[in-house]
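Beneath this line is the structure, given in C-alpha cells, with notes to follow.
In this view, the complex is presented without one of its protein chains, the others remaining in place.
Now for chain A:
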Amino acid sequence: MTGWLLDPHLMRQRSGWSPARVTLAQLIALAAPVGVSVAERGAAQIGVLTTALVTCLIWEMAFALIRERALSWHTATVALIFTVLAPETLPLWQVAMAASFGVVFGELVFGGRGYGIVSGAAAAAGFLVFSFTGAGLATVSGAMALATLPGALLLLLGGLISWRVLVSAVAVLIAFGLARDGADSLLLVLTTAVFGLVFLVADPVAAASTQPGRLVYGGLAGLLIVLFDTIEGPAIAPAAIVFACLLASLFAPLIDYLDVKLAVRRREARHG
C-alpha cells in the first residue's frame, strides 16, 4: 500500500508520524478552542460543528473510495478549525457548502493533505465571506486565545508547526501594533490574531518549508494581516487573517524556491 497521505514536510522531518497520528495531535490541540466556542456561543454552535464534521468526512471518504487510498481523517481538523471561525448564526446549509468548498478545493482535488498549497479551513472561511452577503466570521475572544495556547505548545513540541513562522508573524504584528495603537492595545492585537496564526498561518501545508523561508513567510503573513485589517481600533478582523493566510500561502512555494536557489549559490561560492 502506498496510500499514506504523508505530508512531504513531515515525511522529511519525522517519518515515524503516520497521517492518522498527525490528525490526532491536531484534534487534541483543537479540542480546547472548539470547547470554548461551544461554551461561548451555545447549542447552535454544536449544529455548526456537527454539520462541518459530517460534510468534511463524507467528502474525504468519497475521495478515499474513488482513489482507493487509506483515510487520514485529516478533514476532521479542517472541520474543527472552520467551526471556530464560523459564526453560530450561520444557516447549516451554508456551513455545509463552505466546508465542502474548503475541503474539496483546498485539499482533496490536489490529492489530500500535504499535496495542496492552501489551508482547507482558510479556503472554506474565504468562500463564506465572499459568497453570502452578511456572513462575517466569528470574532476571537480572550478565552479563545487562552484556549489556543496549550494546543499551540503541543503542535510546536510535536514539530507540526514551526516557531519561526509564529515568531516572525508576531514580530510584525507587534511592530505595527506599537506604531498604530500604542503599547496598551498590544494584548488585544495578539489575542484576536493568535487562533488564526496557530491554526491557519502556521499550518505546515500552507507555510513555507525551508527554515529561512519560514521567517520570510511569517513576516509576509503578518504584513498582509495588518494591510487587510479593516476594523477600526487594535482588534484584528478574522477575515484579514484568513485572506492574509490564503495569499501568503500562495507565495510559500516561491519563497522556498528562492531560498533553495540562494543556498545553492552560496554553496557554489564556497566550494568554487
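Simple rule for what comes next: contacts are C-beta pairs under 8 Å (C-beta built on N, C-alpha and C of every residue); 3 or more make two chains touch, one makes a residue touch a chain; residues count from 1.
Here is the rule we go by: contacts and distances are computed from a predicted model.
Visitor: The hidden chain: which UniProt name fits, "ABC transporter permease", "Imelysin-like domain-containing protein", "NADH:ubiquinone reductase (Na(+)-transporting) subunit D" or "Oligopeptide transport system ATP-binding protein"?
Guide: Of the names offered in "ABC transporter permease", "Imelysin-like domain-containing protein", "NADH:ubiquinone reductase (Na(+)-transporting) subunit D" or "Oligopeptide transport system ATP-binding protein", the one UniProt assigns to the missing chain is "NADH:ubiquinone reductase (Na(+)-transporting) subunit D".
Visitor: Would you indicate which residue among A:Thr89, A:Ser131 or A:Gln211 is in contact with the undisplayed chain?
Guide: Answer from the full complex: A:Ser131 touches the omitted chain.
Visitor: Since one chain isn't shown, list which residues of chain A touch it in the complete complex.
Guide: The list for chain A reads 1-2, 4, 6, 8, 11, 15, 91, 94, 105, 109, 115, 127, 130-133.
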